[in-house]
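With one protein chain removed, the remaining protein chains of the complex are shown where they sit.
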Amino acid sequence: MKDVQKERDSRNVTIDRVGVRNLSYPIVVMDRDSGTQCTVALVSMSVRLPHEYRGTHMSRFIETLEEYQGKVGPSNLEALTERLRSKLDATEADIEFQFPYFTRKQAPVSGIPGWMRYEASLFGACRENVFDMITGVGVHIQTLCPCSREISSYGAHNQRTMVNLRVRMNELVWFEEMIQMVERSSSTPLYTLLKREDEKYVTERAYSNPHFVEDVVRDLAVELNGDRRITWYEISVQSAESIHNHDAFAELTRDKRGLNDREGSVNRT
Amino acid sequence: MKDVQKERDSRNVTIDRVGVRNLSYPIVVMDRDSGTQCTVALVSMSVRLPHEYRGTHMSRFIETLEEYQGKVGPSNLEALTERLRSKLDATEADIEFQFPYFTRKQAPVSGIPGWMRYEASLFGACRENVFDMITGVGVHIQTLCPCSREISSYGAHNQRTMVNLRVRMNELVWFEEMIQMVERSSSTPLYTLLKREDEKYVTERAYSNPHFVEDVVRDLAVELNGDRRITWYEISVQSAESIHNHDAFAELTRDKRGLNDREGSVNRT
Amino acid sequence: MKDVQKERDSRNVTIDRVGVRNLSYPIVVMDRDSGTQCTVALVSMSVRLPHEYRGTHMSRFIETLEEYQGKVGPSNLEALTERLRSKLDATEADIEFQFPYFTRKQAPVSGIPGWMRYEASLFGACRENVFDMITGVGVHIQTLCPCSREISSYGAHNQRTMVNLRVRMNELVWFEEMIQMVERSSSTPLYTLLKREDEKYVTERAYSNPHFVEDVVRDLAVELNGDRRITWYEISVQSAESIHNHDAFAELTRDKRGLNDREGSVNRT
Partner (left out) sequence: MKDVQKERDSRNVTIDRVGVRNLSYPIVVMDRDSGTQCTVALVSMSVRLPHEYRGTHMSRFIETLEEYQGKVGPSNLEALTERLRSKLDATEADIEFQFPYFTRKQAPVSGIPGWMRYEASLFGACRENVFDMITGVGVHIQTLCPCSREISSYGAHNQRTMVNLRVRMNELVWFEEMIQMVERSSSTPLYTLLKREDEKYVTERAYSNPHFVEDVVRDLAVELNGDRRITWYEISVQSAESIHNHDAFAELTRDKRGLNDREGSVNRT
């Protein structure tokens, strides 16, 4: 049977990334508290395609995933990405996993536990024998508006706000630690299960602790700047304003390795 | 060229609805304040298919829309739906338009105007010569939690809440009127543009006017019960709780025409 | 601390459903092949709220879920729903779980296995001591257009099509069985991993087996009509047409228990 993908291509165009996306796969991830947890990932896998080949071999992407039987974590991501690169005979390979990540979280006063959902991601890239990894968390928090509180005789508008944090690290930082950093930068963290005494606590805490989206970015940046394990970070904060139909947002990317601070800003272009 | 759709089908299965969906089309809708407004609709069109025919003729759905040159409103929906029914030679036809609908809205104190987006919908059904129309609006409002306010020494959690209202009427009720009914049932309406004096007003108004999702449903139900033009309604309220990662919701359907009050509840099953 | 929810309400409006929605929770579901599988559900839980109470107690919804430690299946859904009803002291309670459901699926010729994602759902309702359960699957298939094949000298357009099937049953029908029924009604099932010999097989099978969305509905209806375990069904087929920017769809609801065949059609209104 003819292998059309292997045909020579004469257009002289090397393609940055070719692969599969929106592949949903059950995975098992490392978990600080209980060893591992089962979850469901959205997977993206790709390779650089040299100009002389017409196409890549899509089935090998899935085969690579199968070889690892869905076990995924910061500790084996390099091996997995490198395996993809070599199996596809490519100079570069990228893999990204995005998945819900759950922790048991106790209500702040009653102590009653419930499962709390966070978003997590792992991105690995092999390029010319250099491996690069980015880990990410998405955390819903509350922000209570400092301006609204200051100018109003009573009350203050507040809302659910999504914080996405991605980091490069030179030593393991657990998803749980990244989540805690984000939650410390909020007016109040969210909880799945709150009894009345908890709701009182959370309400008063938020009112005592007003945060613009700008404040969330800065509190988080200060903490990340002080953590030696983290070498690069990208913060995105977006709040579903409860007085508007649109969102407020703030974003910051910083490379602590002495490179250009503004590197992240090309992300948009 | 053979017309496969016209082939006789022997499986003896009449199909409730066959048609097109997720068709995006520019439309012009009636607007109380300025005559008409241009917008972009998501359109769904379908007919009942008798058991003896293999398929429907999809291109005729688009042709029907083209005949009306995108002019859509409560006043011509019956003609449009009936035209679809007859053009497809069917006993029943349904059409639904969902579209953003904008009004100029002034900030409550400064009076500065901005465009405010709402969701609107028109649903028409011809069945055995009876025409049925449902009009709908989707309105973001703020709800401020009465429990949080009552038990906390200061502050109260509040959030953006979506209200979907659909009604059957025996006399024209404008989208603008339906939107106002929803906004009157809120802790405070939302605005696109608020200066500081407006933000103070909106914050204090919400704090003085706490609403559970249950309160929004009931305030709205009381108003709809008292409006003789409205013969049936369906209310859905969903709030993006600012202390949780999940939403609170409340729903009520009521037929004022003396039919079974609970009719709406089969909608879920 | 005052219980605002317990306050008497004077508006005289009973609310059909009040509860939580978009709650993401890790669950363990029964699995025909391997006993159980871990997955992540989107949960909706609600109760009927009598007119005399101001609000429901949202935290009890989560507590009910916690009592069952996330174990969910057709065999315990009634107990879970009834527990929710009694814990909330309500006359009616509804629960719905929607979750990805994976099976190992072998490529048709090479036999190489991979994980295949399906959508699954469980809906339970306790109403006046009557329990009602609906189970559902969402299955992507391929449809190849019979008209395109017939009128063209070569080729035929085909596309990814989503089939949603929901059933009421009087005897257990596994998710796996429902999935197979849907896949038998397709031009070809989909696979996660296909080698070239598999791709040839799948391509030729689809070309030999053209299906309109109407054909999928009818093939599936004929099969469901002949299965005595199934007492009611709802079929929705939607294809992302590869020659258009919009979708084609067909829908059929049928109650085999001798009730009105058209009952399902009120679902849209």
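We call the chains A, B and C, going by the order they appear; numbering starts again at 1 in every chain.
Criterion: a contact is a pair of C-beta atoms (placed from the backbone, for glycine too) under 8 Å apart; a residue touches a chain by one contact, two chains touch by 3 or more.
Note that the structure is predicted; figures quoted are calculated from it, not measured.
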Counting contacts across the entire complex, name the shown chains the missing chain touches.
A, B, C
Which listed residue, A:R17, A:K87 or A:K256, touches the chain dropped from view?
A:R17
Among C:C126, C:L144 or C:A248, which one touches the chain that has been omitted from the display?
C:L144
Check the options B:C38, B:L172 or B:V222 and report the residue that touches the missing chain.
B:C38
Absent-chain interface residues of subunit B come out as 1, 3, 23-26, 37-40, 59, 62-63, 66, 70, 100, 102, 112-115, 117, 192-197, 200
Touching residues (missing chain, whole complex) on subunit C
116-117, 140, 142, 144, 147-149, 151-160, 188, 190-192, 194, 196, 199-200, 202-204, 206-208, 240-246
Omitted-chain footprint on subunit A covers residues 1-2, 4-5, 9, 11, 13, 15-24, 44, 46, 49, 54-56, 58, 94, 123, 125, 132, 134, 146-147, 150-151, 212-215, 217-219, 221-222, 238, 245-253, 262-269
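Everything below uses one rule, namely that only the chains that are shown with their structure count from here on.
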Innermost chain by mean C-alpha position
C
Interface sides of subunit B and subunit C: same vs different residues, half threshold
same
Roughly how many whole angstrom separate the Cα centroids of subunit A and subunit B?
35
How many angstrom between the C-alpha centroids of subunit C and subunit B?
24
Quick check: what residues of subunit C touch more than one other chain, meaning two or more?
1, 23-24
